[in-house]
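I have a structure here, written as structure tokens, and I will follow up with some questions on it.
Complex shown without one protein chain; remaining protein chains in place.
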Amino acid sequence: MDLAELNAIAAHERASRKPIRIACCTSLGCYASGAVELQQQLTAGVAATGRAENVEVVGVGCMGFCGHGPLVRIEPEDLLFEHVRPEQAPAIIAALDGGPCDVERGDPRHPFFARQLPIVRRNGGVIDPERIEAYIAAGGYATLYRVLHDVSPAEVIDQITRSGLRGRGGAGYPTGLKWATVAKSPGERKFVVCNGDEGDPGAFMDRSILESDPHLVLEGMAIAAYAVGAHEGYLYVRGEYPLAIQRLTRAISQARRHGLSGSQIFETAFDFKVEVRVGAGAFVCGEETALIASIEGRRGQPRPRPPYPAERGLWGCPTLINNVETFANIVPIIERGADWYASIGTARSKGTKVFALTGKIRNTGLIEVPMGITLREIIEDLGGGTPDGTPVKAVQTGGPSGGCIPASLFDTPVDYESLAAAGSIMGSGGMVVMDAGTNMVEIARFYMAFCMDESCGKCVPCRVGTVQMHHLLDKLVNGQATSEDLVQLEALCQIVREMSLCGLGQSAPNPVLSTLRYFRDEYAALLNAPSAAAPQPTD
Amino acid sequence: MAGALPRAAPAQEQDLAAPTVDNRQKILQATMRRHQYRPDALIEVLHKAQELYGYLSPTLLATVAHDLHLPPSRVYGVATFYHFFSLAPQGAHTCTVCLGTACYVKGAAALLAALEAETGLKAGSTSADGQLSLLTARCLGACGIAPAVVLDGLVIGHADAATLRARLHALLAQPPLAEEHHGSR
Amino acid sequence: MAGKLKLATVWLGGCSGCHMSLLDLDTWLIDLAALADLVYSPIADQKHFPDGVDLSLVEGAVANEEHLALAQEVRHKSRVLVAMGDCAVTGNVTALRNQLGAPDRLLQQIYVEHGDARGVLPAAPGIIPRLLDRVVPLHAVVPVDHYLPGCPPAAPQIRALLKALLSGAPPPAGGRFG
Partner (left out) sequence: MAARTLTIDGQLVSARAGETILEAARDAGIAIPTLCHLEGLSAVGACRLCLVEVVGSSRLLPACLTPVSEGMEVRTASERLQANRRALVELLFAERNHVCAVCVASGNCELQNLAVQVGMTHVRYAYLTPQCSVDISHPQFGIDHNRCVLCTRCVRACDEVEGVHTWDVAGRGVNARVITDLGLPWGEATSCTSCGKCLLACPTGAIFRRGTSVAELERDPRRIAVIVASRQERW
């Protein structure tokens, strides 16, 4: 593969496009709602009405508006249809001629779409994620070509550093700094690992990126490998994401066939071989040292850091570990420059962040917004508030490691520092909206049950402390707790946070601490209360 | 409305043929060979073994340990660490309720309670006749269509108790599946 | 003699070994009698726990309803409460039954299934107290001021504790389980 070939593929792909395009979302949400049958019906309908000459039906990645799926978009008219059933295919085809159509219409200019700034999701809902040609036609792999031929590894790292990109897995460590450390670490053999073990319940950004644009992640990993001097990579994906695994596996073999992965990429001396590793159901494997253990075929138990994986990681070799969304940012940054990227966002949090907006919210789905946008803008403007119009009570960010932010703080801008100051974390991007019907102590117990079940059992404070905290929360929810129990709960939060070995334990108390901080009255109301817990929240 | 998901196992290479009782051992051997019997392939191999046999029997674990030159206790330690691996046969049908945050906030716990009441099973257990396993999942990432339930690999979004009850009845009303469909002993 | 203190010792769910250890203090008990009056104890014939006790040593875990009621009464009427011995401090041997599940099932097994020919559950309301679901240490039901672990605590340890507490000093640290 050389540049001419790459351009030829892109040109051919563009030339074979038809004037009218019916794009059908085939990502998990829509997939599970019957999108595949819908796509078949649309294809059959187009053929049956003799329009195959100028109409194409394409399966595309996630459009983001998952709560309204299956979604269908017609281009170039930019018509959006929601909740489409397979039997409505003829009506959609009829709509091509401006005919009457009773299929539910969406508004592509709705703030849910209009307020977004797609950078990593730019191809999501646009290209067919199962075809490398579609990615190449959208400019894919041209950046890798340019990097391998015209940019030195040090320059790549410099670009990433100057872009201000920070890890999108949650902690927000400066990506450029991490790359520089791995590049500097001595060693013949180095690895690049993509962390796709998106374990936070309520988060599905990485799944969506992998399902919608797998090559974007692969290209980002290849650039990273070039920059740090690695030749082998692993993509660790949750076993719960079979569709993402399938598309990723297919993407890797396509890239290999086109000489874009493996040996002598773009006929240069650069080799980069990448393998998928499938997780087997362990939240703790999102922690980087546990993830390494899992790739090595062992129990996913973390080990104390330092040494950090950048110095001693996979099989003791320097290893760069970044999250899916982080890698998805690489191509756009190199393509358009660090300055462009650094111009987006806030002083210390640059670029965009993808969030999964779920829970008691009208517009459920995936959004990509610039850093610095306020929680209120996300929840009220994009999200449209609660489905029944009642006030939002709080939003949970960061999953089991994060916290609940009350409505009174919704003017908080979304950036790493502000969310931390509000007692939560950016996390990987889950945002679960809660309304008045949500009992915050129950939510805290829910997360503690999660951490307790997911504790690997290696260190004492996390292994036993989470069980004791859960026990106390259980007593609270059941109205059997005394004020001494509450004191003990808070003390345990501190101990588990300070003494645990890895991030899972260190952050396990966060949901308790943040709900105690903002909703202490709900805890107090449960003390020695004779009645049982508030009823399970309902829709 | 539901779509079937691909199987939750590494699909790196196409297997030559659909697995039958006879060639499962061959397929497993081929998987190990493909990984050059490297110990670090243990989790990949266990994924494949479970996919082929339905669960990881002691014999199967012993074979894997032997062929990958791993201590049996390490194989057992790994197999019991990860939630995906099951050391006991699963039911002919499985019903998995997602208990992720988004589903929880939308009433997944009540949904699970309804299913437990309906089936008489506790979450994580299999009916005595081996027909149904009632399971829970951490988060399927299907938060956009919460609450989500997976019935025999079919994801059902915006699930409600009445619909699920009906679908379960329909599933269980089918003639019982033969033993080899859900792993042999 | 206005300064003489009121001392009580209480026997809940334990083997009485702690009290035996107390008796091992031999002649020092005479010195003790000079310091305090023993107003309630399994080794004294006193039916009701009196008011205004200065120091109570409690042996044994809380295993039945009578223990629970007595523990609460003792706490209420004592200025300083000491959990004496491992059963009071941790539940110890008395709490071993917690691993075997709820007591109803156990009683059924012991008295009916593996019992003598008559095979009946012991039932005498008001005489035989009902077992609690779980055996718990003393501090799980009432606030405890000091802990003296040991099974039993050695006589010199009990003496050191009594000496300190009766003179108003903090008890010596330490003590060992088992």
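Chains: A, B and C, in written order; residue numbering restarts at 1 for each.
The criterion applied here is as follows: contacts are C-beta pairs under 8 Å (C-beta built on N, C-alpha and C of every residue); 3 or more make two chains touch, one makes a residue touch a chain.
What you see is a predicted model; the values in this text were computed from it and never measured.
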Using the touch definition from the header, name the shown chains in contact with the chain that isn't displayed.
A, B, C
Out of A:Arg51, A:His231, A:His471 or A:Arg517, which touches the unshown chain?
A:His471
In chain B, positions touching the absent partner
58, 61-62, 65, 71-77, 80-81
In the full complex, which bits of chain C touch the chain not displayed? Write them out.
83, 86, 89-93, 95-96, 98-99, 134, 137, 139, 144, 146-147, 149, 151, 173-178
Contacts of chain A with the missing chain: which residues?
282, 299, 303-304, 452-461, 463-468, 471, 488, 491-492, 495, 498-501
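By definition in this document, only the chains that are shown with their structure count from here on.
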In whole angstrom, how far does the Cα centroid of chain B sit from the Cα centroid of chain C?
53
Dist(centroid_CA(chain A), centroid_CA(chain B)) in Å evaluates to 24
Averaged over CA atoms, how far is the centre of chain A from the centre of chain C? Could you give it in whole Å?
58
Residues in chain A with touches to at least two other chains are numbered none
So which bits of chain B are touching at least two other chains?
none
Residues of chain B touching chain A in the complex:
1-3, 5-12, 38-44, 46-47, 74, 77-78, 81-85, 99-107, 109-110, 137-146, 148, 155-157
Could you pull out which chain A residues touch chain B in their complex?
28-29, 31-37, 66-67, 69, 85, 198-204, 207, 238-243, 245-246, 249, 275-283, 294-301, 356, 358-360, 364-366, 396, 399, 430, 432-434, 438, 443, 446-447, 450, 454, 456, 536-539
